[in-house]
Every structure is written in C-alpha cells, then in structure tokens.
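Apart from one protein chain that is not included, each protein chain of the complex appears where it belongs.
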Amino acid sequence: MQRSLTIDPEKCTGCLQCEMACSFENEGNFNPAKSRIKVFTFHEEGRFVPYTCTQCDEAWCMQACPVDAIKMNFTTGAMEVNEQTCVGCKVCTIACPFGTVNYNVDTGKVVKCDLCGGDPACATACPTQAITYVDASATGLDKMRAWASKTDNAQATT
Amino acid sequence: MTWTKKVLRVNLTEGSVNEEPLNMDWAAEYIGQRGLATRYMVAETDPDCDALGPDNKLIFATGPLTGTAVSTAGRYSVITKSPLTGAIACSNSGGFLGAELKSAGWDMIIFEGKSPSPVMLNIINENAELVPADDLWGKSVWETDKLIHEKSGDPQTRVAAVGRSAEAGCLYSAIINDLHRAAGRSGVGTVMASKNLKAVAVRGTRGVGNIKDPARFMKSVAEEKQVLAENAVTGQGLPALGTQVLMNVINEIGALPAKNMQLSQFEGAHNISGEAMLEPRKSDGKPNLTTNAACFGCTIACGRISTVDRTHFSIENKPEYWGNSGGLEYEAAWAMGADTGVDDLDAVTYVNFVCNEDGMDPISFGATVAAAMELYEKGVITKEQTDGVELKFGSAEALVWCAERVATGEGFGADLGLGSKRLCEKYGHPELSMTVKGQEFPAYDPRGIQGMGLTYATSNRGACHLRSYTVASEVLGIPEKTDPAVTEGKAGLVKAFQDATAAVDSMGLCVFTTFAWTLDNMAPQMDAACEGDWTVDRLVEAGERIWNLERDYNIKAGLSGADDNLPERLLKEASKAAPTEGQVCNLDQMLPEYYQLRGWTADGQVTDEVRQKFSLPG
Partner (left out) sequence: MKHLIIGAGPAGVVAAETLRKLDENASITILGDEPEPPYSRMAIPYLLIDNIDEQGTYLRKDQDYFKRQNIDVVVGRAESLDPVNKTVKVAEGDSLPYDKLLVATGSRPIKPPVPGIDHEKVTSCWTLEDARKITSGIQQGTPVVLIGAGFIGCIILEALVSAGADLTVVEMGNRMVPRMLDEKCGSMLEAWCQNKGVNVMTSTTVTAIEPKGDGVLVKTSDGNEVEAELVISAAGVKPNADFLEGSDVKLVDGGIEIDEFMQSSMDGVYAAGDVAYGRDFSTGEFGIQAIQPTAVDHARLAANNMHKHGSIRHRGSVLMNVLDTMGLISASYGQWEGVEGGDSAELLDENNFRYIQLQFDQDRLVGANTLGMTQHVGVLRGLIQGKFHLGHWKQKLMNNPLLLMEAYLAATQAS
C-alpha cells in the first residue's frame, strides 16, 4: 500500500523539528530556510500549519518540466527532481499551484519534497504526530488534494 | 564545531560593525552562551562600571548547540551588568531569534559604547549594519516588530526589541524577541535602551552544521527526544498545562507566596492556574488557552498561546488585544496574581500581554506592585501617588493600572519602575522589599522549600529560581526526592544544581529539559556535535568554573557574602499555611556549608586555590 505524508495542523506546536530534519537530510545542515517542508505561523489565531508537496495526482510540476527532469518514483509515489537533468528553468516553480517546488539559487536547480525515498525525515522528527507517513487513503491527504482539484484548469463533465 | 567561531562586534559610539574570530580557548573552558559571554565581560569590562553607562557591554550569545536539532536548542542569552542588582546579569530566552542568529553565522554579538541617537542592528547572514531607528523610538515592542517586518517584508525576520518601559528607565525591562519571548530578568532591556539600541533584526539562511559525528548525533538526538516524550513532566505536564502545571501543586504544599510574601498560600490560586486556563469562559465558551507552542527545536512545547475574554474590562474597548498572544507562565501568573492577591485570570493575562508588549519582566513587575500594595496598605503610599486608584491587594483594576503606567513610565509608573528594593527604600520601608541583591523573588516560598532559600540567597543574579531549581528534587522528586522542610544536604544539592544549570545554559539548551534529562543525556549530544571530548565530568567542571567566574565578577563589582541573604520576613515570620505552618527559612543552617563546598572563604570570597583550579582570569 502506498503511503503518504499526512499533516494535522491542530497538533503542530511550531517547533520546526521537521524543517531541521528535512534540511539536514537534504542539505547536510540544520537550515529551516532550505527545508522542503515549511511551518507557517498564524500568530493571532494561535495556529501553526506545516506544509509541503502533496505529491498531487496532477503533478503540475512534472507536466510542466520541458526536459523530463521530474519523474514519479513508483515505489513511493513521490515526484522526484533529477538534478542532473534539471536545467533550472523554473517553470515547475510557477506551475505548482501549491508553491512547493522552489528554486535554489546556490545550485541553479529546483528542490521539492521527495519523501526521502520512502522514510520522510520530517515525520520521524515531528514530536507531536502532526506529520505522519501513513496509508494514502487517510483523510488529511484527501483534504489537501481537494485544494488541488480547485486549481485544476479542467473540469470533468461527468 | 558547532560554534560558528565568529563574533560580531558592534561599537555603538562609533557606529561600527566588525567581525572577529571567537576565542576558542575560552570556548573550550566556558562552552558558550552564558559562560563564554561572561568570560568576555570579565576580559573586556570593569565590573565596577556604571551598568547604564557606555562602559558596560551587552552581549547576545548563543550556545554551541543553538540552532541544531537537539531538543530545545534554540536559545540565546543576554549577558551584561545589571542595573537592578549591580551584579552580572544573564537572561536566557527561547523563541526563534537565537537559532536565527546562529544560522546567520554568528555565535555572539557584543555591543559596546552608546549610540548618539536611536539605532537598530540589521543582520542578514554575514551582512550586519546599524541603521537609524528614530522612527522606532517611543514605540512598543509589538509596534516595533511590526514596523521592522513591514520594512523587511520577510516574515521570517526575527526581531528582538526593547519597549517603552526600557526607554523610560524602568530597571527591570526585558528584551523581547519573537513578540513574547523574553530575556526577562535583571534589566537587560534597560541596558539595551541606555545604549540607544532599540532593536536587533536577524535573518539567517546559512544553516547550522559542521556536526562532528552526524550519524551519532542524529541517533543521540532521536533517543533523547524520546526520553523527553516519555517523561511525565516534559511529555505530558508541560505540553498540557505549561509551567502553570505548578500553580496548584506548589499552593497545596504551602509554598506559594502571596501578598508580597506575607502568606505562603493563596486562596485564589486555582483561578489563575493552568487548569483554570483550560476552563471555558462564560462569555464565549472558549478557554483562556488556545494552544501550546514551542520554541525553536523544542519537543516539549510548554509555551502558552492565549486570549483575554473580549468582554473583560481591561480590553473591551481595545480590539488590538482581542487576538492570541503569549499567555501565562507560572512565574508571571504567580507574581502578577498570587503575590498581588489578584485572582482574575483575564486581568493577569492582559497584564502579561502588556509586559510583553512593552518589555517588562513580569516577575519583578508583579512583585514590585505587591510591595507597593503593602506600602499602600500601611498608608505610606496613598491615593495622592496613585491618582486616586486604590492600590489594594486583590484589585485587578489596580494591577492593570500599574502595568499601563510602568509600560510608559508615566506618573507613578516611574516609581514602580524602580523595582521593589528602591521603591521600598524611597518610601522608607526597605524591610518590605522581597528581593535578594535588589532582584525580586520568583514563585516558591523558601519557608516551605528550604533549598530555594539557599538558591535565592546565593544566585549570582539575585533572587532567581533558574540558577538551581531544587524544586525539582524537593517537590517533584527529580532526580530524587528530598524533603523540602529540611536543610540538611541542601547545600550540596544547590551547588550541584547550580553547576549543572550553568552548563545547560551555556550549551544553549533549556533548563526545562532537566525535568527529564541529566547531564548524562546531554553530554552524548554535545559530544557528537562539538569538537573536543565532552563528558559529563567536563560539563560539570565547566559549570563550576562558570559559577566561580560569575561570583568573582560580582565580588569585583562590589558585592560580598553579606549580599547572600534573604529578607527578614522569610527568616523570621513563620508560614501560616497549614502544610508548612511555623516554618521559616533556615538559611544560616545551609550557607556556611555551601561556602565550604564551593571552597570559598567563610565570608564568601573566591579563594586562590579555586582560582587556580579553574584557571580563572586575573
């Protein structure tokens, strides 16, 4: 059964352990600025919302890429950027309606969540289970994917 | 590593900003943050200087673990000479600024001199510049934060600032970062304002790295996070109720001081407790507490995010206070609640907002109001000073009025801004000041918890619970239970806690981890991360070295063993609370043994042997 990241903002305390784990996994240091998952703070509402790529079905990023640098990993279901192939044109960064593919000025390539190859460091690091890696059918994911459908430029007629 | 090995030196007189290497020889002995910055203070300043003059320095310091994934490792401290105590001040703060500073590539910022006009320091990674802040002067911390964010446009910019209270010279002004995290005690904010430095804004995107043994480090971090998660205090009590978990506990054992420490129990304790913060309000059915919140990297998340009841008199006409903000911690709730006799949760929460908004230490503020209330009760302070306000114990209106005055320094607010000691002296009743070395007490009655008496008396920054939190042992049984009523063994307990805590602070960790961790849990993380061999023994030794260095500084600043004392009230007026009835604090049974264990002279001087043993400077 394919698993996916599920996020429950209610449980998040804003500690940024996920951002540290992510940046450490991918960049080798603790650097929230380079994390693929971001926690957004709503101060007045007293709310923290972790947010990253949902590996959406539409895979806007993958479709938009002109050189086939983004591919689906069939084991994890993640859209992965092949750094070797990516030319850094950034079209995926404007095509992803969730803003979860970002350009890295230092490398000239783009970065996005790749589910750490099936063992996401953020989920492991999260102390409150606000981020979990569970069965793809879990509800939180459906909700995030529902946003995706709002963005679809197509409308099924049936 | 993971020191960045870089110090940012900011000369405010000249307006210059320079980078210099961190003294790694000192880092090996004093670790970082509290210890290392004190070492810089000793090397660079005259302990006898005027705390509010240009010769005093102000250091923002991170620890080697700050900014790493070790749980709670997001902290920084502000080290300077305190205008409140005349002793060394080290105020530790959480939030996100410390880690951001580290990620920008700096271990420390040393501010020296005094700017001719208001300025702020802007740091974006290696680029640091002083910019005029005339537009920010006269603004609260919250307004300042907002204006800085509007200018930077970057929501991730972290801001530390002083409020109007500091500008007005309140002696216990704090430096507030991330809107409601405070380098709270001893008037470090007052020093910052005295230098015409309004704010520090930091954005760091370089990251914290260079972990000595990454694999071992990550494994150790994960294991120790688990220890925190499984512990009843750090895994359940603190996340659910915050430090406010203590209000009812401490009250029940008869060690919750009330009404300027005249009493050792407060009848309204429950109304301002952590449990009360969860109860739905009548007006809107929402509880005071919205959620708990974490500081950078913290897996405990004791922080409170709260609202005040919109219909409460304090804010009914002030929509700007209707949103969420930093809620009550135990010490604040005690000082502004129990110690003033006020059990109105909304009033105390609102006053806490005001303390954050304008940068006041809520402990010193609350305790000073409590002293003023006793002076009012005695008829020494009258309605003449208070513009007709009845400054009575238990009056929420009076408390709110006081907070709004101290925030701006207007009228009687200036008197209250002096702190309890100077206020009581001014009005001719020094005996009513509940302070040590000029700093107000926190929330544990030393008549009921003997170890805390010695803790307060010998703390290097004046009355303070965070220098050796023996409550852990005497009340909660961590790491093992001791009897709070007895003095025996407390000298050793206090010394051990003091040394360990100095090491914890200096690594960049939060002292609340020690409910679950000992140095045995920290040393492996420190050792896997940082160059050098970091064993428990070495950390303890460094902690003791730091303690002695601070002591030495204070002696040179003109303090002596005579200042290791408690107010008469706690030594002579016995507790009337049932569980501790008849008890006083028997400091004299602990202090000589403590000096002995420290290897100091009978009058509390650091000896040459001790100096040599720890190779203390000069």
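As written, the chains take the letters A and B, and residue 1 is the first residue of each chain.
Following the convention adopted for this analysis, a residue touches a chain if its C-beta (ideal position, glycine included) is under 8 Å from a C-beta of that chain, and two chains touch if they have at least 3 such contacts.
The shown structure was predicted, so the numbers you read here are calculated from the model rather than taken from an experiment.
**Student:** Touch as defined at the start, partner being the missing chain; which of A:Pro9, A:Gly28, A:Gly77 or A:Gly118 qualifies?
**Tutor:** A:Pro9
**Student:** Which parts of chain A are in contact with the chain that was left out?
**Tutor:** 9, 38, 40, 42, 49, 51, 60, 63-64, 66-68, 85, 87-91, 93-105, 147, 150-158
**Student:** List every residue of chain B that touches the chain not included in the displayed model.
**Tutor:** So the residues of chain B touching the missing chain come out as 149-150, 153-155.
Here, only the chains that are shown with their structure count from here on.
**Student:** Could you please state the distance in Å, as a whole number, between where the Cα atoms of chain A are centred and where those of chain B are centred?
**Tutor:** That gives a centre separation of 38 Å.
**Student:** Hey, which residues of chain B end up touching chain A in the complex?
**Tutor:** My answer: residues 67-69, 71, 96, 103, 155-156, 179, 204-211, 214, 218, 222, 225, 228-229, 239, 290-299, 301, 303, 305-307, 323-325.
**Student:** Which bits of chain A are touching chain B when the two form their complex?
**Tutor:** 13-17, 20-21, 23-24, 27-34, 41, 43-48, 124-125, 127-128
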